[in-house]
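Sending over a structure as structure tokens; questions will come in a sec.
For this view, one protein chain was removed and the others were kept in their places.
Presenting chain A:
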């Protein structure tokens, strides 16, 4: 007769998330202590209080939140964790704020691999360090298998506004230069190609990146920034159409001057998509007086994710409903419209 094995009846070392990891008991503590807190470790998080107590040295705060739901969770150029941190950092930066603190709320599906979770939270930490922010509070919940896509992340962020300028769509002025910091459409195409398992000669990587540094550089160079906006879902066209309507002006952009990488253009041709409507995660558009366009572009080009910075157009005149006109390569002009629903791949 063999001796019965005497081991702990509570299996605490799982390789996958189980419901008990969200149950508030020892396994949840273990998940927090072994995976999440070490990744985000900082003095404020270490307080382990119900709220993060933070000192903010400013009279103007920017405060934002966003949720991240993406498939696949890991993609060329990033993952959902990097996306969640950069997305919130960028929302703050676009308000002219210096991002300081963010929260992280994880909704994890039962069965999710703990090593993947570990990889994602470490990626969040790396992105936070790069952007100069701290992850100071958070939450985690586990949902039943089949009730989520592996992992959803919600982040909120606060930042301080140190600049005297008001950076708002209403501050866009006739005569302003319209500048983008980077090439267009890379994130959306990278995700789509990976999701559909399409192989391309050269891998298209997402442009997912923090935009806090190039924006801060604009302020440091005393550029009179009128408005900033990151080009996420809906791409350049949707963003410009929205801004034109808010400020009541007509924007004119030139098709030939738009920075789109050749491999992204090829993928768009193949799938029947328009790169002007494809999502980005490291691009923003800025409006500055035409006299400062050269200085703004030169400042941006010093940053690794803004080397393609280029003026793409001009704010031409007032227009009650707002309007964006594309001057095509063929020499005609056409009005850009919001898409109706999602872009769907064409038949042939």
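Simple rule for what comes next: a residue touches a chain if its C-beta (ideal position, glycine included) is under 8 Å from a C-beta of that chain, and two chains touch if they have at least 3 such contacts; residues count from 1.
Throughout what follows, contacts and distances are computed from a predicted model.
Asks: Considering the UniProt annotation of the chain absent from this complex, which name among "Heme-binding protein A", "Carbohydrate ABC transporter permease", "Hydrogenase maturation factor" or "DMSO reductase" applies?
Replies: This omitted chain is identified in its UniProt record as "Hydrogenase maturation factor".
Asks: Among A:69, A:298 or A:335, choose the residue that contacts the chain missing from this document, as touch is defined above.
Replies: A:335
Asks: Have a look at A:60, A:173 or A:265 and name the one touching the chain we're not showing.
Replies: Going through A:60, A:173 or A:265 one by one, A:265 is the residue touching the chain not shown.
Asks: For a quick check of understanding: of A:15, A:43, A:164 or A:196, which residue touches the chain that isn't displayed?
Replies: Of the candidates A:15, A:43, A:164 or A:196, A:196 is in touch with the missing chain.
Asks: Residue by residue, what part of chain A touches the chain that was omitted?
Replies: Touching the chain left out of view, chain A contributes residues 196, 198, 262, 265-266, 269, 271-272, 328-335, 337, 340-341, 344-348.
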